[in-house]
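Let me give you the structure first, and then I'll get to my questions.
Part of the complex only, each chain left as placed.
Note that the chains take the letters A, B, C and D in the order they are written out, and that residue 1 is the start of every chain.
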Amino acid sequence: MLINCAAYQAGSKIADLPVEAISEYVSHPDCFVWVALKDATPEELQEMQVEFGLHELAVEDARKGHQRPKVEEYGNMLFCVLHALDMDEAGELEVGEVAIFVGANFVLSVRNRSRIGFLNVRARAEREPHLLQHGSGFVLYALMDAVVDRYFEIVHRLEGELEGIEERLFSANNSARLNIEELYALKRKLVTVSHAAVPLLEAIAHLYGGRVPGVCVGMQEYYRDVYDHLERIVKSVESVREMLAAAIQVSLAMISLDESAVSKKLAAYAALFAVPTMIAGVYGMNFEHMPELKFAYGYPVALLSMVVLDVALWWKFKRVGWL
Amino acid sequence: MLINCAAYQAGSKIADLPVEAISEYVSHPDCFVWVALKDATPEELQEMQVEFGLHELAVEDARKGHQRPKVEEYGNMLFCVLHALDMDEAGELEVGEVAIFVGANFVLSVRNRSRIGFLNVRARAEREPHLLQHGSGFVLYALMDAVVDRYFEIVHRLEGELEGIEERLFSANNSARLNIEELYALKRKLVTVSHAAVPLLEAIAHLYGGRVPGVCVGMQEYYRDVYDHLERIVKSVESVREMLAAAIQVSLAMISLDESAVSKKLAAYAALFAVPTMIAGVYGMNFEHMPELKFAYGYPVALLSMVVLDVALWWKFKRVGWL
Amino acid sequence: MLINCAAYQAGSKIADLPVEAISEYVSHPDCFVWVALKDATPEELQEMQVEFGLHELAVEDARKGHQRPKVEEYGNMLFCVLHALDMDEAGELEVGEVAIFVGANFVLSVRNRSRIGFLNVRARAEREPHLLQHGSGFVLYALMDAVVDRYFEIVHRLEGELEGIEERLFSANNSARLNIEELYALKRKLVTVSHAAVPLLEAIAHLYGGRVPGVCVGMQEYYRDVYDHLERIVKSVESVREMLAAAIQVSLAMISLDESAVSKKLAAYAALFAVPTMIAGVYGMNFEHMPELKFAYGYPVALLSMVVLDVALWWKFKRVGWL
Amino acid sequence: MLINCAAYQAGSKIADLPVEAISEYVSHPDCFVWVALKDATPEELQEMQVEFGLHELAVEDARKGHQRPKVEEYGNMLFCVLHALDMDEAGELEVGEVAIFVGANFVLSVRNRSRIGFLNVRARAEREPHLLQHGSGFVLYALMDAVVDRYFEIVHRLEGELEGIEERLFSANNSARLNIEELYALKRKLVTVSHAAVPLLEAIAHLYGGRVPGVCVGMQEYYRDVYDHLERIVKSVESVREMLAAAIQVSLAMISLDESAVSKKLAAYAALFAVPTMIAGVYGMNFEHMPELKFAYGYPVALLSMVVLDVALWWKFKRVGWL
């Protein structure tokens, strides 16, 4: 579905274009065309391939989807794939995909399976003509920046999830199962974010410093900024991952500690029952000559001794922490 | 066994050849020969060695088999080994091997222990003369692409296996043994896929960018595409591997939790039996002066007290989650 | 908040400046300006941007904060971010941030969320004119050195924390929960220190050896010294981290050992109660013909046999270490 | 002990030499000398040092032994150390050492603590004059190839050991101790093989591609072949190592599962005994008014109720898998 198609000159929009007019404007050296598609059909993609002269393999990647994030050069064009991450209400990650074709004077973005659009990117770009006049290289930066900015939000929420688990980690023992379940789910999400951010980090490293593709010339400091943001994200993910590994170990330890405590309680209570049962057993024997049985206070003394022994045991178990 | 032997010119088949005619056609600079063998005998390989002038060490590798995936240059020829992966009905991986010799105007593929052929690769190539006219470099790409495409399928099934285990991971406790067995089997398969994909990834990196072997010149974007596919596969395998490691840890935790729950149940039931037994023991004592024994309602009261205490305990154990 | 603003020439302070005078002094090639801000407002930062001609992206990083440690070149200016670490009384780490802008003849430091100032750095620099006359490159070194020196102190305290835990590790079993809690907290701190030191290490590597930014020329041996300090810190953190991982494993083993000991005690005590109970049960049977019941010493012999058996068992359990 | 000492020309043996004649033949540019020592004494080594003009440090390494595998250049000579692995009947690894000195026209191999000789290498080389005429570079290759070929055999046996353990891993629970012991022993052997293969891999990488030592010129494809074999060995070792790590985890899980099953059995059997004991206790009470005691069928009904309850419990425990 075509979302937007416009031509820009000197940083300002000069016209909204019909698709057929694209190739005409693209041939103007001093203006550039910015097209946005959403969940594009193969036909739309083929149309774009013709209008912009895109490389067959790149178009195929965009059509098939499920690519890794990457930046590829086809001659003097760039083909970028980004993962657009979003979190639904239940905290599940949704992974959309954005394919961006960039030429000297055009940008084509194709957004798939993502609820989040780039209209605000376009609006902000149009408000800053001094930046937009850098042309397609700036638009690519702006789109990347918008995608990467969302990662921060996701990572902050994942850090929050870890902190939530950490708070329960040492307190309530009954939460062990829940903790482990949430830690596992968190790990899944971290892997997803890593898959979005790490390959992109490596790819963007080629857009600043040393030789850079033509469309990025003069924008190096901006791409370095995106790179820097991604590196922060990647490092944060690594930290969460490292703490998560420790948290799983801690959970295991807590389960063992809990079991250990149960074993101790079991042992203690068993002893508390075993003592009176043993005494009762003794006085339940049928020997003819058991003088205590004849004592007037035999029974209450026996009961009392049971109680006294149990209280003593109780106190001892309390003291060593078994109860 | 010879599967196919044909000569091509300008992207179209010009003749099916007898083996003896190969060397003649290979000497033509503007046509190329594409030969496919399956489970080749040493004699067939020697014949090919003579016809194509292959290097002794490469032929020995192809004869012996059990090579790692690799791309080696012998002068201006390439020798490639690929692992052809297949999954049988029981979900077991079968590893076949494909050795490919590529010269300026010939391609020789030798397929071993693999049920899957390349006839469809040849058919598709013959339908696309504009690509096939790139010659042996394109055929090598097409063969690699066909092999690598199967990896995706395998990896998707392995991801499915992991998801299947994950669903059971937190639910039914009795599945722990099965989970661990399947996780271990899955790990074995991941190692097999890694062994097929990782060395190939490293090898293909030399077929695009920088200096490339002669037969690959002009095909770089295609080889980069295979590289890119392999990288996705390798990353997916790494993710599954990482989640698998966590899943093993989770299984261990689940076993511990299950044992902990059993310990608690054991302790609780032991207490439920110990209480009436203790009371019964007390009233089984043979003291002469035990007034309760004479009471008309002594017995039902004793029974009642047993029941009441047990119900109270039961309720308490339920409340703290031991039962 | 402006802390300090002064101009220096030939290693000596020549004037305290009002902010408006900065740009004038900066244009003198033979003197340099050193400005220190604390928790700067956006307005202050904008003022500085104008006076020093700072790059927009660098200023934005300083304003937003929460950057990774880094050293970036913007033309012939350097922009550095350092993490200022501090430990409060409770042993918690506080992470402040220091942004430093360095030009050929100015240094601007912006300190955020950090209780620790650089007044002593300035004082010491002013006492060493032969070093201060190196200009802004020396000031950057001095600021970095001051920040990194604090890391040593932090790392020594973390090493102390580890040793504290280690002392308890094998002695008192009841401390397992505490040990694990503290090991986890220690891990958190190590991650924080790593995040401060590792990226800085990588960044500083570009300030000595090979091509270095203009402001650092002639100061290489000093930057290598900071690098060397950072490397020691990073290695120390790695060691603590490695020992910590082992310590967590040891804690798990200790918990298991403790549980094992409890199980043995439980088994032993159960046996000690079971023996007399069984004997008592036997002599509580109601058979008519049980000759022992008639014996004059039946009862004391039965009691004695209970005691003897229990003492024997006790001794055996002691010997095998179950009690 | 001198095993062999011969001169070769144009790929054929021309003479068996006495040690004193070596230096004479070495000075001929068109022939080369191949000497083999076994468990050489310091005197023999010194003699060789003089005859061949070997470097002091290399000779010292050969004399001392216990070197890592390596390839070192001393001027235009090469000094190689290889580990010769062998497996005795008990499956224990024996590590011998082979030091090889290679000059433009000589090869000296010194074999220590290894039962396996190189006579077959010499025999095969003498049967292939077209290869042997490459001179000392080929002999070095042939020796390396012979040593590395044995690694395959060792690795296959280690893989077999792992498979043997894997078969027991999930089946018989009682084998846990044996499994762990064998896994640990296997790990030791893997480390030994790694120590033989990994440094050699790195060293051989310098014998093909790029600048190579003079004696290896023209033999690059052969050295690449050895490299390739070593890489397969190293990767196989890595796989075994990875699966072994998982197998240790699985063993731990199996131990826990076994313990869990024992706990369940314990709990179930305890319950089966506790029920009749409790009922018997109740009817062992001495209350005067217990009507059941007077019933004609009181006793058999009590017994029956015990049996019925136990059968019901048994069935329930069977159903939930505790028995």
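Convention: contacts are C-beta pairs under 8 Å (C-beta built on N, C-alpha and C of every residue); 3 or more make two chains touch, one makes a residue touch a chain.
Just so we're clear, the structure is a prediction, and the values are computed from it rather than from any experiment.
Displayed in place are 4 chains, all sharing one sequence; the entire complex defined by the structure file totals 5 copies.
Assume only the chains that are shown with their structure count from here on.
Excluding chain A leaves the other chains in the touching groups B, D | C. At the chain B-chain D interface, residue numbers used by both copies make up under half of all numbers present, so the two copies contact each other through mostly different positions. Centre to centre, using the average C-alpha position, chain A and chain B are separated by 25 Å. For chain B, the set of residues that touch two or more other chains comprises 252, 256, 259, 263, 266, 270, 274, 277, 281, 284-286, 290. Here the chains touching each other pair up as A-B, A-C, B-D. Partner chain C is touched in their complex by these residues of chain A: 166, 169-170, 221-222, 224-225, 228, 231-232, 235, 239, 242-243, 246-247, 249-250, 252-254, 256-257, 259-260, 263-264, 266-267, 270-271, 274-275, 277-278, 281-282, 284-290, 321. Residues 55, 57, 66-68, 70, 72, 74, 174, 176-177, 180-181, 184, 187-188, 191, 195, 199, 248, 251-252, 255-256, 258-259, 262-263, 265-266, 269-270, 273-274, 276-277, 280-281, 283-286, 290, 292-299, 302-303, 306 of chain B are the ones touching chain D in the complex.
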